[in-house]
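A protein chain is absent from this complex, but the other protein chains hold their places.
== chain A ==
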Amino acid sequence: MSFWHRFARNRGALLGVFILTFFILLALLAPFLYPDSPWRMVQRPFLAPGEVEGFPLGTDAMGRDVAAGLAHGAWVSLLVGLISTLAAMLIGVPLGALAGYFGGRVDDVLMRFTEFFQTIPNFALAIVLVAILQPSITTIILAIAIVSWPPVARLVRGEFLSLKQREYVEAARLVGQGHVAIIVRQILPNALSPVIVLASLMIATAILLESALSFMGLGDPDLMSWGYMIGAARTVMRQAWWLSVIPGVAILLTVLALNLVGDGLDDALNPQLARQR
């Protein structure tokens, strides 16, 4: 059975892909659908959704188009999610691979280092980092990457610990392949499937982290993000509930979609496990 077939057997995963595609398209098309800055004050403040034609989601406290904010916010959220996850991978995968492959001293040192980060609560550390580094899109991505790589390192280490005993690794060693070649060419490709599943869930977590930071006023002040929209609408919840609810639903759907896709990937990449369920 092909990868796609196994993936498609999971209905939820298909739904996830569908929702995710929608938001990705929204993010990519935002500059064309809403060429003006989403910060631009274009109508009377506090228009309810649909109250005035051309503003399907209404306007916020400053008369800015919520739909434009949502589209441009999708770009920010997905971008932060994707890049910070990639960055976390770049830290976590090499560390985990080295620790698992070499074991012994190397493993001890690297894992103590990883635990050091794991013992600090994620969000608290992210807040501290962003506050010290000054909020901007770069520092936010950096902070999220720094707080989210430890699980990657541990997962990769575990995979390496078990895979390095396999015969094909022994064989590679016998034919004289170096450590680097064995790690990169033999073990890593076989360890990737759980990492990919983890990555899809990490994107979701990163989006939540970015939203939480923006909600607290630690977002990039020049970028319209979903978390910012909710944070700014918090004080006017009583007058205009939709201002918080619309971006809130967007975050909910995106995170849900990523989780569903993650499940689907898990099924597709680990057929044995999937069948046992």
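Convention: a residue touches a chain if its C-beta (ideal position, glycine included) is under 8 Å from a C-beta of that chain, and two chains touch if they have at least 3 such contacts; residues count from 1.
Here is the rule we use: contacts and distances are computed from a predicted model.
Looking at the choices "ABC transporter substrate-binding protein", "Transmembrane protein", "Transglutaminase-like domain-containing protein" or "2Fe-2S ferredoxin", the name in the UniProt record of the chain not drawn here is "ABC transporter substrate-binding protein".
Contact with the chain that does not appear here is found for just one residue of A:L25, A:M62 or A:L252, A:M62.
From the options A:G12, A:P45 or A:G103, the residue with contact to the unseen chain in the full assembly is A:P45.
Touching the chain that is not shown, out of A:A48, A:L86, A:A172 or A:V236: A:V236 (per the contact rule at the top). Interface residues of chain A facing the missing partner chain: 37, 39-45, 61-63, 134-136, 217-218, 220-222, 232, 235-236, 238-239.
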